[in-house]
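Left out: one protein chain. Kept in place: all the others.
Labels A, B and C are assigned to the chains in the order they are written; within every chain, residues are numbered from 1.
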Amino acid sequence: MGLKEDVQNTLGELALDFLECQGDLSVTVPKDKIVEVLTKLRDNLGFNFLSDVFGVDNSVFYEKLAKAKAKKKKGEEDKEEEPKGPPPPRFEVVYLLLSLETNKRLAVKIQVPEDDLVVDSVTCLWKAADWPERETFDMFGIRFKGHHNLKRLLMWDEFPAHPLRKDYPLEGQGEERILEYND
Amino acid sequence: MAKPIVKKKYTLTERVYLIEIIKGLGLTFKHFVFNVKASFRPGPHTVPTCWQYPEDRREIAPIFRGAHMLMLDDQGRIKCVGCGMCARACPAQCITVKRGKVAEGEESKYVGKTYPEEFIVDLTRCIFCGFCEEACPKGGIVLGPEYELAQYTREECILNKEGLIANYYKAKEEGKLKPPRKPVPVAAPAKKPAAKKAAPKKAEAKGTEAKGDAKEAKAKEAEAKKAEKEQKSEG
Amino acid sequence: MEVRRPTIEDWDNPGDLVTINIGPSHPAMHGTLRVIAQTDGETIVSAEPEIGYLHRGVEKLGEHLTYHQFIPITDRLNYCSAIANNVSYEMAVEKLMGIKVPEKAQVIRMIMMELARIADHIVCIGILGVDLGAFTPFFYLFIQREEIYEIFEWYNGARLTNTFGRIGGVEADLPEDFEERWRKLLPNLKKAIDETDKLLTHNRIWMDRTIGVTAFSPEDALSWGFTGPCLRACGVKRDLRKDEPYCFYDQVDFEIPVGKHGDVFDRYIVRMIEMEESIKIIDQAIKIYKEFPPDAPLMAKVPKIIKPPVGEVYSAIEAPNGELGFWIKSDGSDKPYRIKIRPPCYMVYQAFPELVQGEMIADLIACLSSLNIIAGELDR
Partner (left out) sequence: MNWVIAIIKVVFIWTWCLLWATVMTWAERRGSAMIQDRLGPNRAGPFGLFQPIADGIKLFTKEEFRPKTARKILFNLGPILFAIPAFSAYAVIPFGDKIVIGGKEIILQVADVNIGFLYVLAIGSLAVYGIVVGGWGSNNKYSILGGLRSTAQLISYEVPWGLALLAAVFVYGTFDLRQIALSQTGTFLGFLPNWGVFKQPLGFLIFTVAAYAEANRVPFDLPEAESEIVAGYHTEYGGMRLGLYLFGEYVNLYTLSALCVTLYFGAWNLPYIDMSKFLGPISYGIASFVVFWLKVMVFLLSFIWVRWTVPRFRYDQVMKLGWKALIPLALFNLLITALVIQLTV
């Protein structure tokens, strides 16, 4: 009985896609069902500990993969799905789960398209999602519906951009200059 | 928001503050007497745990990672060939190397066919990780024993070639040059990717070890050459 | 007796409360933390931590550095125990690439990590003492910490930011005089721990200040994502060294100390006992280390330029503060596509408002020190 089958059985058709890498299993689920999925995983499979929540900006990732593929032409087949038709959603939110009983880890991913950056908050399930969600909002601009205090965490409140997006330059855009100091 | 209410349970000796406090006072008094006695010893290093800095210095490790030095070989030539491996390995991007080609007739002055025309280490950026030292195929750049790096201006923190060589001479005078680091024994290269996962057995490791060293050194040189070629092609 | 703790709803006019801005320039806030506390006299009605004062964009930086170049950056996460960070990151990359690290290197990593754990706990306990007004144990402990740093220095030339290990192994063998140094350090270290114990543990003033202060239930702690000593202090026996053993932790014999109430005293005691357990682990690890021939491999065969295959892994170890994990996504190039660090005290610190609510200002400081919040890994 592998973990993958367990998750498949529990989630049914909610599990859109599996990715296995060096023994780490991650499952992609529909964006609007995330609370349902996590509740199921918590109650049925014993994933009772939320390790982390964070976002990933995949905009460059697909480009790079496509380039690599074009280069290789006959290269080995990649596990990632091919970007067909509409481009894949830009952002990903990853929930790292852990089962304290079996010490198994599972990553649950949702795809967040750039034009709909609202995700349901899971702070109702785990309080631990509080700051990670705020940070994800801060760094990627993904908003979490139902979060009680969704404001910037690491950057200051007036910061205009979302620095972990791939289009944000490493050196910054000179935001510190627009800080105004009131005496 | 139910916080657990903790009931305090104290033993009698804990309940009466004084007994434990007096024990503690005894302990601190022991330290006091020891240190007062020690502080009357001659010499700057009196209390064993305390160094009186400018006069009395702690011995630093021979492999200490301080300010950079450009190493010279026996004939006083810079070992560096200006390949730029260090600059590429540097996570803080504090090294700038400009490679120059050795002019004809000057071959005896330099180790290789190329030499560092410019070699600048920006100590304000450097994080002293030692990656440049590891990346260098010639043992040309080494982190030296110098740790007093405070300066009055930023410009003084930027070491050029002369400064780096001066660091070398200073360390040599003080006898603090470290022996070149031995390459770490590497596990026998696995032929198949599947075999990679198998734990290297001790016996197997033993046999291949001596060869491994030589191989590693060779591989390093080969890599350096490759890098040189790459640089050339880039240039 | 149930003590009713006031909440912010108890005030019709919150203007009656005093807002105290504790930090960032405050002696107990290390210059990097800030808590905005609403107080009624000395009692804290609500406290809101504000973080980001040491935000250096480490995760963004990681996307622009090669896999090897990121190792020195991990030093700067939890700078009290840089080695644990290094190893955690290296293990994540090794997992991503499927590298099996030579066993001798693993033992060296284990020894160094346990030394780093002792150093980290020394910092935590020392600062906790200072913040509660007991200055002296701080010095007794920190002198031993310097000696531990001496060992680090003679291993690879740096004291604080060690840049320990490389992807696929470690960069050097233990120096010849390592065991001698350790044997020399050991009695002093034990003595310092013992003296701290004598000065603090049974002192009624210390007990009054710590027992029952910011107690936390295990359910809450798990929900808030606590790991490490803070979780164990709440009574949950969880330690990645036992639960998901890495290196040689499954071959050494050690105990996991568990507290009861999750208060400051329990956190302190858990850390004190963990230091002693770490000493035990190091002694056993040295025995294992000695079984290896001196020329046993220390590095796996790793290509010079590391290009892991496309994929994503999460790897965590038990850092001194708790579960320190790295989630790495690779796009097949020589630079990680995304590095996400799961710092242990980030999760602990978000529960801070709940922890200190209803306590006094002095307890806020005690709680903060006992959680061992390191801004380097909090803000990243």
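We adopt the following convention: contacts are C-beta pairs under 8 Å (C-beta built on N, C-alpha and C of every residue); 3 or more make two chains touch, one makes a residue touch a chain.
Quantities reported herein were computed from a predicted structural model and do not represent experimental measurements.
Q: Shown chains touched by the missing chain?
A: Contacts of the unshown chain, counting the full complex: B, C.
Q: Could you tell which one of B:Thr13, B:Ser39 or B:Asn160 touches the chain left off the display?
A: Of the candidates B:Thr13, B:Ser39 or B:Asn160, B:Ser39 is in touch with the missing chain.
Q: Which of these touches the unseen chain: C:Asp75, C:Asp363 or C:Asp379?
A: That would be C:Asp363, which touches the missing chain.
Q: Which of these, C:Asp194, C:Asp208 or C:Asp334, touches the one chain of the complex that we don't see?
A: Selected residue, touching the omitted chain: C:Asp208.
Q: Out of C:Ala134, C:Cys234 or C:Ala319, which residue would touch the omitted chain in the full complex?
A: C:Ala134
Q: Spell out the interface residues on subunit B facing the chain that's missing from view.
A: 21, 24-25, 27-29, 31-32, 35-36, 39, 46-47, 49-50, 52
Q: Provide the residue numbers of subunit C that touch the chain removed from this figure.
A: Interface residues of subunit C facing the absent chain: 18, 20, 26-28, 42, 129-136, 138-140, 143, 199-200, 203, 205-206, 208-209, 360-363, 365.
One rule holds in what follows: only the chains that are shown with their structure count from here on.
Q: Building nodes from the protein chains and edges from chain pairs that touch, which of line, ring, star, complete or other describes the result?
A: line
Q: Could you name the chain whose CA centroid falls nearest to the centroid of all protein CA atoms?
A: C
Q: Specify the chain pair with the maximum number of C-beta contact pairs.
A: Top-ranked chain pair by contacting C-beta pairs: B-C.
Q: Indicate the whole-number Å distance between the mean C-alpha point of subunit A and the mean C-alpha point of subunit B.
A: Centre-to-centre distance between subunit A and subunit B: 38 Å.
Q: Give me the residue numbers in subunit C that touch at least two other chains, ranges are fine.
A: 98
Q: If a residue has to touch 2 or more other chains to count, which residues of subunit A qualify?
A: In subunit A, nothing touches at least two other chains.
Q: Quick check: in the complex, which residue numbers of subunit C touch subunit B?
A: Against subunit B, the touching part of subunit C is residues 1-3, 5, 7, 65, 68-73, 75, 98-100, 102-103, 136, 140, 143, 153-154, 156-158, 161, 163, 169-173, 195, 198-199, 202-205, 207-208, 211-212, 215-217, 261-263, 292-293, 295-301, 304, 354, 357-358.
Q: Using the touch definition from the top, list the residues of subunit C that touch subunit A in their complex.
A: Result: residues 51-52, 55, 57, 59-61, 63-64, 95-96, 98, 220, 222-225, 238, 243-244, 310-314, 316, 323, 325, 327, 329, 331-333, 337-338, 340, 342, 346-347, 349-351, 379-380 of subunit C touch subunit A.
Q: Spell out the residues on subunit B that touch subunit C in their complex, using ranges where they run on.
A: 1-8, 10, 13-17, 20-21, 23-24, 27-28, 31, 49, 60-61, 63-65, 89-92, 127-131, 134, 143, 181, 184-190, 193, 196-200, 202, 205-206, 209-210, 212, 223
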